[in-house]
Structure formats: structure tokens, C-alpha cells
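Only one protein chain is missing; all other protein chains are in place.
And then chain A:
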Amino acid sequence: MTHDHDHDNELDPFAARVRALETILTQKGLIDPAAIDVIVDTYETKIGPRNGARVVAKAWNDPAYADWLKRDATAAIESLSYTGRQGEHMQAVFNTEETHNLVVCTLCSCYPWSVLGLPPVWYKAPPYRSRAVIDPRGVLEEFGLTLPKDKKIRVWDSTAELRYLVVPMRPNGTEGWSEEQLAELVSRDAMIGTALAREPQGEPA
């Protein structure tokens, strides 16, 4: 027999609670369950960190775009068609030789959905939210990132409706790379600030 359905609705009490809520709201005509399918599909397949990576790669390759991104990130990002929920008011912050940037939301889970998609569990959980502002170096060590002792660290606590995208430094040895090739070096974590851009491994793919 096929086994392509999932069982957690039957096994997990919280799954049952969510299903009951969806049932109640649907029966009352307050929500359209098909709308849920579209939302899930959007954030599973259409909106994710590849969006942000393209923004970063373009900024690396195009000084005029980088300047625009610095001055008006919302408009610069919108020009690549990345808009919408939890990306309405964007700020791009650029890592430099002197300063490393790290983004957190200590009060909830504010995150730039339009360029990074849905946040990972750790970003929303107490260990990261509590420690990023007081012990960022300790936090970064847990991501395998050790910064030089004299590197300045700037932590951006997203307490209002501005959403922050970190633009990591462009790795050496990537001169002449296309935006598509460069984007492959930009991870989600690098755009939160818990990682750097990947070093190139030989010639681009």
C-alpha cells in the first residue's frame, strides 16, 4: 500500500489542535483552506534566501546598485521584484573590514521574509534572542564563526518595522564572476550575520 499521507495529524496533540481550529474557521466561512495551501506553497517554493542572495550578488557586482541599496533598500530590492509581507521597510547593512553586522529580534521574530523567506527555528528561539545582544561572539562561535578580536560587532535589534539584510563582504578570488555565480556564495546565515560569504572553491560552477 502507498504511504504518502502524513500521520502527525493523528499522533500529535498539537496537530489535532491546529486541525480543529482550521476546521472551525472553515465551517464558519471565516477562512478559505485553499488560501492556506497557496501561502504554504509561496513560502516553500517562491520566497526564500535565494532572493536575498541575488540582492547581495548584484550589490557586489554593481556599485550603483550597492549605493542605491544603502540609501533606499526597499526600492532597490523592489526593483528585483522582491516585495511584500515582512519586507515593507527594508534596510541593508554592509559588513566592512572594521565591522561585522548581526541581526536579531529580541522581542519576537521579526525577519525580512521578502528576501530570506521564513525564519529558521533558532532565530525565533530564546537562546539566540537572549544572547545575540549580550554575547554575540559566543553566539557566532556556535555557528563556527570566530571573528578577529579587534573586529567591531554591531548588533541590530529589530524592535520596529524595519527589516535588516546583512550584505556580507565579497570573497577574494571572485573577480569577473557573474551575479548567478556570486549568489551561490551567499547563504541565508550570511545575510543574518551568523556566517560570512562562502570562499570560492576554484572556478565557479
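FYI, a contact is a pair of C-beta atoms (placed from the backbone, for glycine too) under 8 Å apart; a residue touches a chain by one contact, two chains touch by 3 or more; residues count from 1.
Assume contacts and distances are computed from a predicted model.
Peer 1: Could you check which of "ABC transporter ATP-binding protein", "Nitrile hydratase subunit beta", "4Fe-4S ferredoxin-type domain-containing protein" or "Putative spermidine/putrescine transport system permease protein" matches the UniProt name for the chain that's left out?
Peer 2: Missing chain, UniProt protein name: "Nitrile hydratase subunit beta".
Peer 1: On chain A, what residues meet the omitted chain?
Peer 2: Touch set of chain A with respect to the missing chain: 6, 8-9, 12, 14-25, 27-32, 34-40, 42-44, 47-48, 83-89, 106-109, 114, 117-118, 120-122, 124-131, 133-137, 139, 142-143, 149-162, 189, 194.
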